[in-house]
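Note that one protein chain is taken out, while the other chains of the complex remain in position.
A and B are the chain letters, set down in written order, and residue numbers restart from 1 in every chain.
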Amino acid sequence: MSDRLRTTLSIGLLVVMAAAMLTLILTNPSDPDRVQAIGERIKCPVCQGESIANSPSAMAQDMMALVAERVDQGVSDDEIVAELLASYSGAVLLDPPVGGATLALWLVPVVAVILGVAVIWWWRRHPSPEPASEDGDAATSGGRLAPLLILGATLAVAVVVAGFFIQEREGPNEGVANLGAQDLDDVSNETMEAVIAANADNPQVDGMRLALAERYYEEGDFRSAFPHYLEVAGSENATDTQVATSLIRLGWMAWEGNAEAETATGLFDQALEIDPGSDTARYLKAQVLWCGSDAPEQAASLLEEVLADPDLSADSRTQVESDLAAIESGETCT
Amino acid sequence: MNRGLRWVGYGVALAGVVFAVVLASRFGVDPGLVDSPLLGKPAPEFTLAPLEGGDTVSLSDLQGEIVVVNFFASWCLQCRNEHQAITSTADAFADQGVTFVQISYQESPPVSLEYLKGAGRSDAALYLADPGSRTAIAYGVFGIPETFFVDEEGTVVGKIIGESDAMTLGATIDAIKRGETPGQSVTGDTQQRPDA
Partner (left out) sequence: MLALLGSAGMLVALIGAVLLVTRGIAAARRDAGVNLEGAARLLLAGAVATMAALVLALITDDFSLVYTANHHSTATPFPFDVATAWAALEGSIVLWGLILAGYTWFVFRRYRRAPDRLGAAALAVMGGVALFFFGLMITVANPFETCVQAAQVGCAVSSPWPLIAVDAPANGPGPNPLLQNHFMMAVHPPVLYLGYVGMTVPFAYAIGALALGVPGPEWLRRSHRSTLIAWSFLTLGILLGGWWAYEVLSWGGYWAWDPVENASLMPWLVATAFLHSGIVQQRRGMLQAWNFILVISAFALTILGTFLTRSGTINSVHSFTQSAIGPALLGFLVLVLVGSFALFSTRADLAASSPRMESLVSREGTFLANNLLLSVFAVVVLVGTTYPLILEAFTGTQVGVGEPFFNRITVPLSYLLLLVMGFGPITPWGRADGDLLWRRTRAPALVAMAGGLLTALLVTRIGWVVLSVTLALFVIGTMTGLLFEQARRRSVKTGDALSASLRQVVTGDGAFWSGQLSHCGVALIAIGMAFAANLGTHLEVGMSPGESTVFQGHTITYESPFQQSSTAVTVIGARLTVTDGTRLVAVMEPSFNLFGDQQSAVGTPDVLHTARGDIYVTLRDFPDETMAIRITLDTSPMIWILWLGGLVTVTGGLLAVRARRRERRVAVDRPTVDV
């Protein structure tokens, strides 16, 4: 067989086989598994980079079940993907679209090939001159190295410092979480109730409990304030001042709300035991004695004790003095 | 040729520095954190049965109220930590037009019920089962706990990723009542089902 004939035969055979192969491939009765194909495009939200089609996790399986159901309902691929992206965002799409923000990504291989071919073409056109002799002057060139190294080192240090700085910048807690540290003034009563209820066993909760009770007290909502004052008054962890304040408030509410003079004076006495210097307790006790127990003498002596306190503010002093004058002039309380 | 090479060298070095600066800007950013696309959008509707069965509840039934949707499970440590805060906040805001909905995530209802028996529940909150995780998928849950805040108009206005506490929950509701949109915040790690 001549070489020429052999060549012709070979080419013919190659063409025939290639045609047969292509026909077989192109007529492959492929049955594309749409569910699998869609699943491979979506990243499993609870895994590390796996698609929901590949992940064994229960969440991925549930998502695959949803995809299968939508496919059965006749929803299109893009609509199914869009449904998942609507809740999970584009970050879970493993298959970025050719267009929009990810168009550049798809252009990368094209640009890289063009650039590569251009470089090869240019290199073939521009052969370099003979390289300089190999015993180049290392000593002089060593001098030129220094600025480079300094430049590199400076940039490197800049990156390290910037990196540290940026890392420090962002803590894990942002947004509403910071409200936890905010002024209690901005916090609603309900929130404080919830915080107190959730931290009932926390020894540090007494401060917030008292603050909430004071707020109810000022709003005149004695019913809401009462249990909190009671808790603080009975708390082992509360400070003396906190307990004394609670006892005083409880006493005043007993008098104002229920006109229980004896309960009130008893509570004021307890408060005075804990905090003997409390002018408020003395003054309020005096009020109850004067108005409720009909004991103006005791009230007057208490008010004098209050006046004996050199730290008493000017306003308070005026008030106490006018009350004292009223008692001494035999007036009934108002 | 040589001049070309020279510029190639400088160019690559410069590109490297720019690249490094971009990378440096990512320090301190959790790469796994995704901004929820639901914020500012109508909350996905759900119709779910309570864990113990019975009549279903829909989100639309609760329209006009602030709805706090929390995904939980007994196997989730952070969920256990935050449970009491959720219960007490649900109680505290019960008559303030706020409803808490706790949806069991990737767990069978009997297991969740057993857990709630020990952890406690609020009379004001709803405890719902989510068969097939459909609602979790609709809300784009990555890991739990995740808590969504839906305002009176049915718009998602807030999301807490990770363990929340009573102050955070209450303050978020307060903010919504004032007409603010608290947005997304991260308080800590979330968890996936252990056998996943």
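In this section, a residue touches a chain if its C-beta (ideal position, glycine included) is under 8 Å from a C-beta of that chain, and two chains touch if they have at least 3 such contacts.
Quick caveat, the model's predicted, so the values are computed rather than measured.
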Candidate in contact with the missing chain, chosen from B:25, B:47 or B:63: B:25
If I consider the whole complex, including the chain that's not displayed, which of A:5, A:25 or A:314 touches that chain? A:25
Listed residues A:55, A:87, A:242 or A:265, member touching the removed chain: A:55
Where chain B meets the left-out chain, the residues are 1-3, 5-10, 12-13, 16-17, 19-20, 22-29, 31-32, 34-35, 77, 191, 194-195
List the residues of chain A that touch the chain left out of this view. 6-7, 10, 13-14, 17-18, 20-21, 24-28, 30, 40-41, 43, 48-51, 54-56, 58, 61, 89-96, 101-102, 104-106, 108-109, 112-113, 116-117, 120, 124, 127-132, 134-139, 141-142, 144-145, 148-149, 151-153, 155-157, 159-164, 167
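As a convention for this text, only the chains that are shown with their structure count from here on.
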Averaging over Cα atoms per chain, report the distance between chain A and chain B in Å. 11
Of chain B, residues touching chain A in the complex: 1-2, 4-5, 17, 20-21, 24-25, 27-29, 34-38, 41, 44, 84-85, 87-89, 91-93, 96, 106, 132-134, 136-143, 158, 160, 165-175, 177, 182-188, 192-193, 195-196
Partner chain B, residues of chain A touching it in the complex: 45-47, 56-59, 62-63, 65-66, 84-89, 91-92, 122-123, 126-129, 155, 159, 162-163, 166-170, 172-177, 179-180, 182, 186-188, 190-199
